[in-house]
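Just passing along the structure, written as structure tokens.
One chain of protein is taken out of this complex; the other chains stay put.
In order of appearance the chains are A and B, and numbering begins at 1 in each one.
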Amino acid sequence: MEWEVVIGLEIHAQLATKSKIFSGASTAYGAQPNTQACAVDLGFPGVLPVLNQEAVRMAVKFGLAIDAEIAPYSVFARKNYFYPDLPKGYQISQFELPIVGPGHIDIEVDGNIKRIGVTRAHLEEDAGKSLHADFHGLTGIDLNRAGTPLLEIVSEPDMRSAKEAVAYMRKLHELVRYLEICDGNMQEGSFRCDANVSVRPKGQQELGTRTELKNINSFRFVERAINHEVERQIDVIENGGTIIQETRLYDADADETRPMRSKEEANDYRYFPDPDLLPVYIEDSLKEQVKSELPELPAAKKERFMSQFGLDQETAGILTSTRELAHFFELTVEASDNAVKLAANWISGDLLGALNKQSLDITESPIDPVRLGGLIKRISDNTISGKIAKQVFETMWHGQDSADDIIEAQGLKQITDSGAIEAIIDTIIANNPKQVEQYLGGKEKVFGFFVGQVMKETQGKASPAEVNKMLKQKLKK
Amino acid sequence: MHNKTLIELAAGLRSHSYSSVELTQHFLNRIQQHRDLNAFITVSEDIALQQAEQADKKLASGDAGFLTGIPLAQKDIFCTDGVKTTCGSKILDNFIAPYNATVVEKFNDAGAVMLGKLNMDEFAMGSSNETSFYGASKNPWNSDTVPGGSSGGSAAAIAARLTPAATGTDTGGSIRQPAALCGITGLKPTYGRVSRYGMIAYASSLDQGGPMARSAADAAWLLQVMAGFDEKDSTSVDHPVPDYSADLNQPLQGLKIGLPEQFFSDDLDQAIATVIQEAIDEYKKLGAEIKSVSMPHLEFAIPAYYVIASAECSSNLSRYDGVRFGYRCQNPKDLEDMYTRSRGEAFGAEVKRRILMGTYALSAGYYDAYYLKAQKVRRLISNDFKQALSEVDVLMGPVSPSTAFKLGEKTGDPIQMYLSDIYTIAINLAGLPAMSIPAGFVNDMPVGLHIIGNYFEEAKLLQTAHQYQLVTDWHQRSPHGFE
Partner (left out) sequence: MSLTADDVKKIAHLARLGIDQQNIDNYTQDLSRMLDLMTQMNDLNTDDVAPMAHPLDQQQRLRPDEVTEPNQREKFQSIAPQVENGLYLVPKVID
């Protein structure tokens, strides 16, 4: 039987606020345990939550960026359950009236654009962490993360393959960083993903029973975990079994999913409006203001790069994959006196390659746009050849000098004096009569030998175009 | 000294008739002398004397505010930094609060002296003080009877002159009912008028702190300190705080008083009805006009209240889990065992009933029938009050259907206990301010008059109460043995 896979994702993006969503404690990552958990985060008796305005703004920003409805009136609700990393015995979340309503995100898989529906996005507080390192058989609880603002972004079950799921997740990841509402750091848990996965016979309308996969916090894991789960489900069904609706944990080490023991019993969360918080009203004026501050979004930027710079789809996609990279490119273009093609090639090729090799981010590039632009300028005005440029780039990577300084200091300037090149060519022709004879006899290949000799003689500094032209003239019968 | 009003005490401190230390010691002695009333859970003697010394310095330097050096006591629901804060529960028996409630902070800033923490029903759930883990406080008018609840310790301590005044909280009548049963003056302010920060939550959308004192004039001084916007409480209202003492002496000529028919049904004890009627007659003499009003949905207040309060409390009390503070059971065998035994061993029966009730009302399949329904009923009741208060200035009636009942009389029957809140809880659903003031006696036990006002009209309530207290002396009566 042919199976169709149905996937919906729930993404938790930690919002990049300075303080927590309902308290004035810091959200900075990596502090000593429980040093950033104040009385409100700890759920002490009598303490009360007050909503962080920046968290609201960020949610609105996200909503506007995915063409979603921003609820004029939204409500915080309590989700009640007991867990040691949940200090109050309830999580403040949004249930019936989320701040962001239906919107959408376009993804691209194998050259096709597909629109994925976003059902909703709501604000909620993060929980703390349970540390399972052995404390005489006990678990340690760190509540520093408790109360960190989260935007939970829930998609429609619109994805039909793990590949699509990853594309959607990447797109969201790119977007939240573009909007500067989330640092996107997946290692630190700033951007987390749960997947709802089901299968159904192709052509069937009704959805199959789904399982929820938790703890799939890298793009690679998402793809692998979903594929494993799909295989498992098909296997179960084809062997006459039925899928149980359950939460499963992806174990990256074993590369398999297994049921989560703590989620075995069906939870009854007893949602109700949090009486400690009042309804949130989003005025049109706030929406307008946030809209006016919205950065150019990835899709629009890509369009512009294609039309303004004449880049192809692929290169424009690479250069707009992060806001920082796009910015880097635009600054480089400027510094290179608009050598657009060269800038695009150098950044998407040599620079990203070098960065990747050292696992560096574009923001950590040892060569800044001004220096890179300076190098490109010298290629485009024929001061140096592309080959020499790679040598200059290498030197720039390890130092602080400008391209011009390096070219000057190492004497790498292209020889443009045609008299000097002519003299060298004449000498080479005179010293290699056998090769001249071969060439004139029709062995075109030997031409390369002459070019090589000239380059060797000039240490690569002669303009290849000039050398070609002159050699052709000289070698004419 | 213990029979003086706050104004008299403030004057005495300023004229150096006595120091704050002397005054404080005097009340500490009385508290000691009347320990059997069980009005206090904690007496903070050292802190009180320290604060009194500080106050004396300020009084000497002329750097004193109205309340500087005056001893007061806090209901044990308000968190006090460094002082045990139990909320009447075993689960917080070891809880030394690491911060002050905003209300406590305000009294500290005003220079008041804190004598200690007052007894109360566990988590303010109760109408008799009998659900307290520390045993019930007793009514000074008859030690076989309850002081009312949940702020029973506050009411008993004031009636017995163990403190000149105190704080209370009122979720369904917890300031007004004990005030009525102990013959003192209590004011529940408009919801949002007094900060709830650091005031341990029972039912967040109903809880409101307020003053308890011997007279309306004293209550006005306390409210002056307690009221005001607090940025730490999202439900606190940014509304100007008037001078609550400014209009106390304005006559009541032309005041329109509404009497809700539903407050005077046949169920009302005849003797109490007579006391209330006499009080209303007194208001007529003061120039008030009396009008009957109808509030058709009032009879549904008790079910709506108990659904909402139980639901909110079931969630509010989830934080008592034995992880970060409070009681943890011995040798839990696993996580589940730690939760169920810590909570099972340390919550009392009434708290458990309400947690169970609230958990049920919010659980899947029942939410609409109970919680949502109760919220709709709440709207109808609130609208009744809005309508009535558009026709009159204040509403009056009884506070409690009976005078103080015997200790143990209703403990076996929770429903019977709930019905004793019949006149008070609707006001919390609407969020309105209301008072109880002493209006007479039935069989030597005090009866309270209920005065209900419009939103943020505490000043009018206080004026209405004060004018009555100028022409009556019920509020000055003192129980035998405590004169």
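Definition applied: contacts are C-beta pairs under 8 Å (C-beta built on N, C-alpha and C of every residue); 3 or more make two chains touch, one makes a residue touch a chain.
What you see is a predicted model, and the numbers here were worked out from it, not measured in a lab.
Of the listed residues B:36, B:334 or B:483, the one in contact with the hidden chain in the full complex is B:334.
Interface note: of B:71, B:116 or B:431, the residue touching the hidden chain in the full complex is B:431.
Of B:55, B:136 or B:304, it is B:304 that touches the chain left out of the display. Within the complete assembly, B:96 is the residue of B:60, B:96 or B:471 that touches the hidden chain. Where chain B meets the chain that is not shown, the touching residues are 94-96, 98, 190-192, 205-206, 231, 234-235, 237-238, 297, 299-300, 302-304, 306-307, 314, 318, 321-326, 328, 332-341, 343-345, 347, 349, 352-353, 355-357, 359-361, 363, 369-370, 372-380, 382, 414-415, 418, 429-432, 455.
In the full complex, chain A touches the omitted chain through residues 17-19, 23-26, 32-40, 42, 44, 50-56, 75-76, 82-85, 130-132, 135, 137-143, 249, 260-262, 268, 270, 273, 275, 277-281.
Throughout what follows, only the chains that are shown with their structure count from here on.
Chain B has its Cα centroid 57 Å from the Cα centroid of chain A. If you check the complex, the residues on chain A that touch chain B are 39, 42-51, 78, 80, 82, 84, 87-90, 141, 268, 270-272, 275-278. The touching residues of chain B, counted against chain A in their complex, run 78-79, 85, 87, 92, 95, 97-99, 101, 196-201, 203-205, 231-235, 311-312, 314-315, 317-321, 323-325, 335, 339, 359, 362-364, 367, 371.
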